[in-house]
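One chain of protein is taken out of this complex; the other chains stay put.
Entry: subunit A
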Amino acid sequence: MAYESFNILTSTAVPLPIENVDTDQIIPARFLKATERVGFGDNLFRDWRYHPDNSPKTDFVLNDSTYTGKILVGGKNFGSGSSREHAAWAIYDYGFRCVISSFFADIFRGNCLNIGVLPVQVSAEFLEKTFAAIYANPDTTLEVNLPEQTVTLLATGEKESFEINSYKKSNMMNGFDDIDYLLNIKANIQEFSKTLPL
């Protein structure tokens, strides 16, 4: 098992209603110098979260104890930019297990799925409702149900389904990763390599 498996997540959520949140904001390049996958959560949203002298920026949501939880709710086109998987690691390491947005950048979405963070894409309307519900009551709870592929605002019962391909879904539910799968078909791969056009 490569990461913690994901089934039904019931949690409060942290709102970040900004569009085009890019991976340079999620984890700035200067924190990519590690040779091990540890401690990235400390630098999640580093420059939005801390002043240059390392004192916290009080108006940033991660420094506001009103909002907590294992779900991050972000604006449209979340995770654009660099392919750094470190962005997904930072989100996981901080304690988030799920990111909800109305649109995700491709590589970021794939990276999340590979390491056990569930990207949940909802409609723009549902995203608005979610933000509104959190702002109205920071203790509002969301249920992200992977087997059913639904996300529900528990206070009102409003619900929306989300897409995930069946292969990735079963991987997430079992905590398996692609390498486990590929290693199993290694002989096929070696055979295939002999048939390449060049």
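Operating definition for what follows: contacts are C-beta pairs under 8 Å (C-beta built on N, C-alpha and C of every residue); 3 or more make two chains touch, one makes a residue touch a chain; residues count from 1.
Assume contacts and distances are computed from a predicted model.
Colleague: Among "Imidazole glycerol phosphate synthase subunit HisH", "NADH-quinone oxidoreductase subunit J", "3-isopropylmalate dehydratase large subunit" or "Energy-coupling factor transporter transmembrane protein EcfT", go ahead and choose the protein name stored in UniProt for the chain not displayed.
Modeller: For the chain missing from the view, the UniProt record says "3-isopropylmalate dehydratase large subunit".
Colleague: One chain isn't shown here. Among A:34, A:155 or A:173, which residue touches it?
Modeller: Residue touching the chain left out of view: A:34.
Colleague: Out of A:7, A:66, A:83 or A:161, which is the one that touches the chain we can't see?
Modeller: Of the candidates A:7, A:66, A:83 or A:161, A:83 is in touch with the missing chain.
Colleague: So that we can see where the missing chain sits, which residues of subunit A does it touch?
Modeller: 17-20, 22, 24-25, 28-30, 32-37, 47, 52, 75-77, 80-86, 88, 103-107, 110-111, 114-115, 165-168, 177-179, 181-183, 185-186, 188-190, 192-193, 196-198
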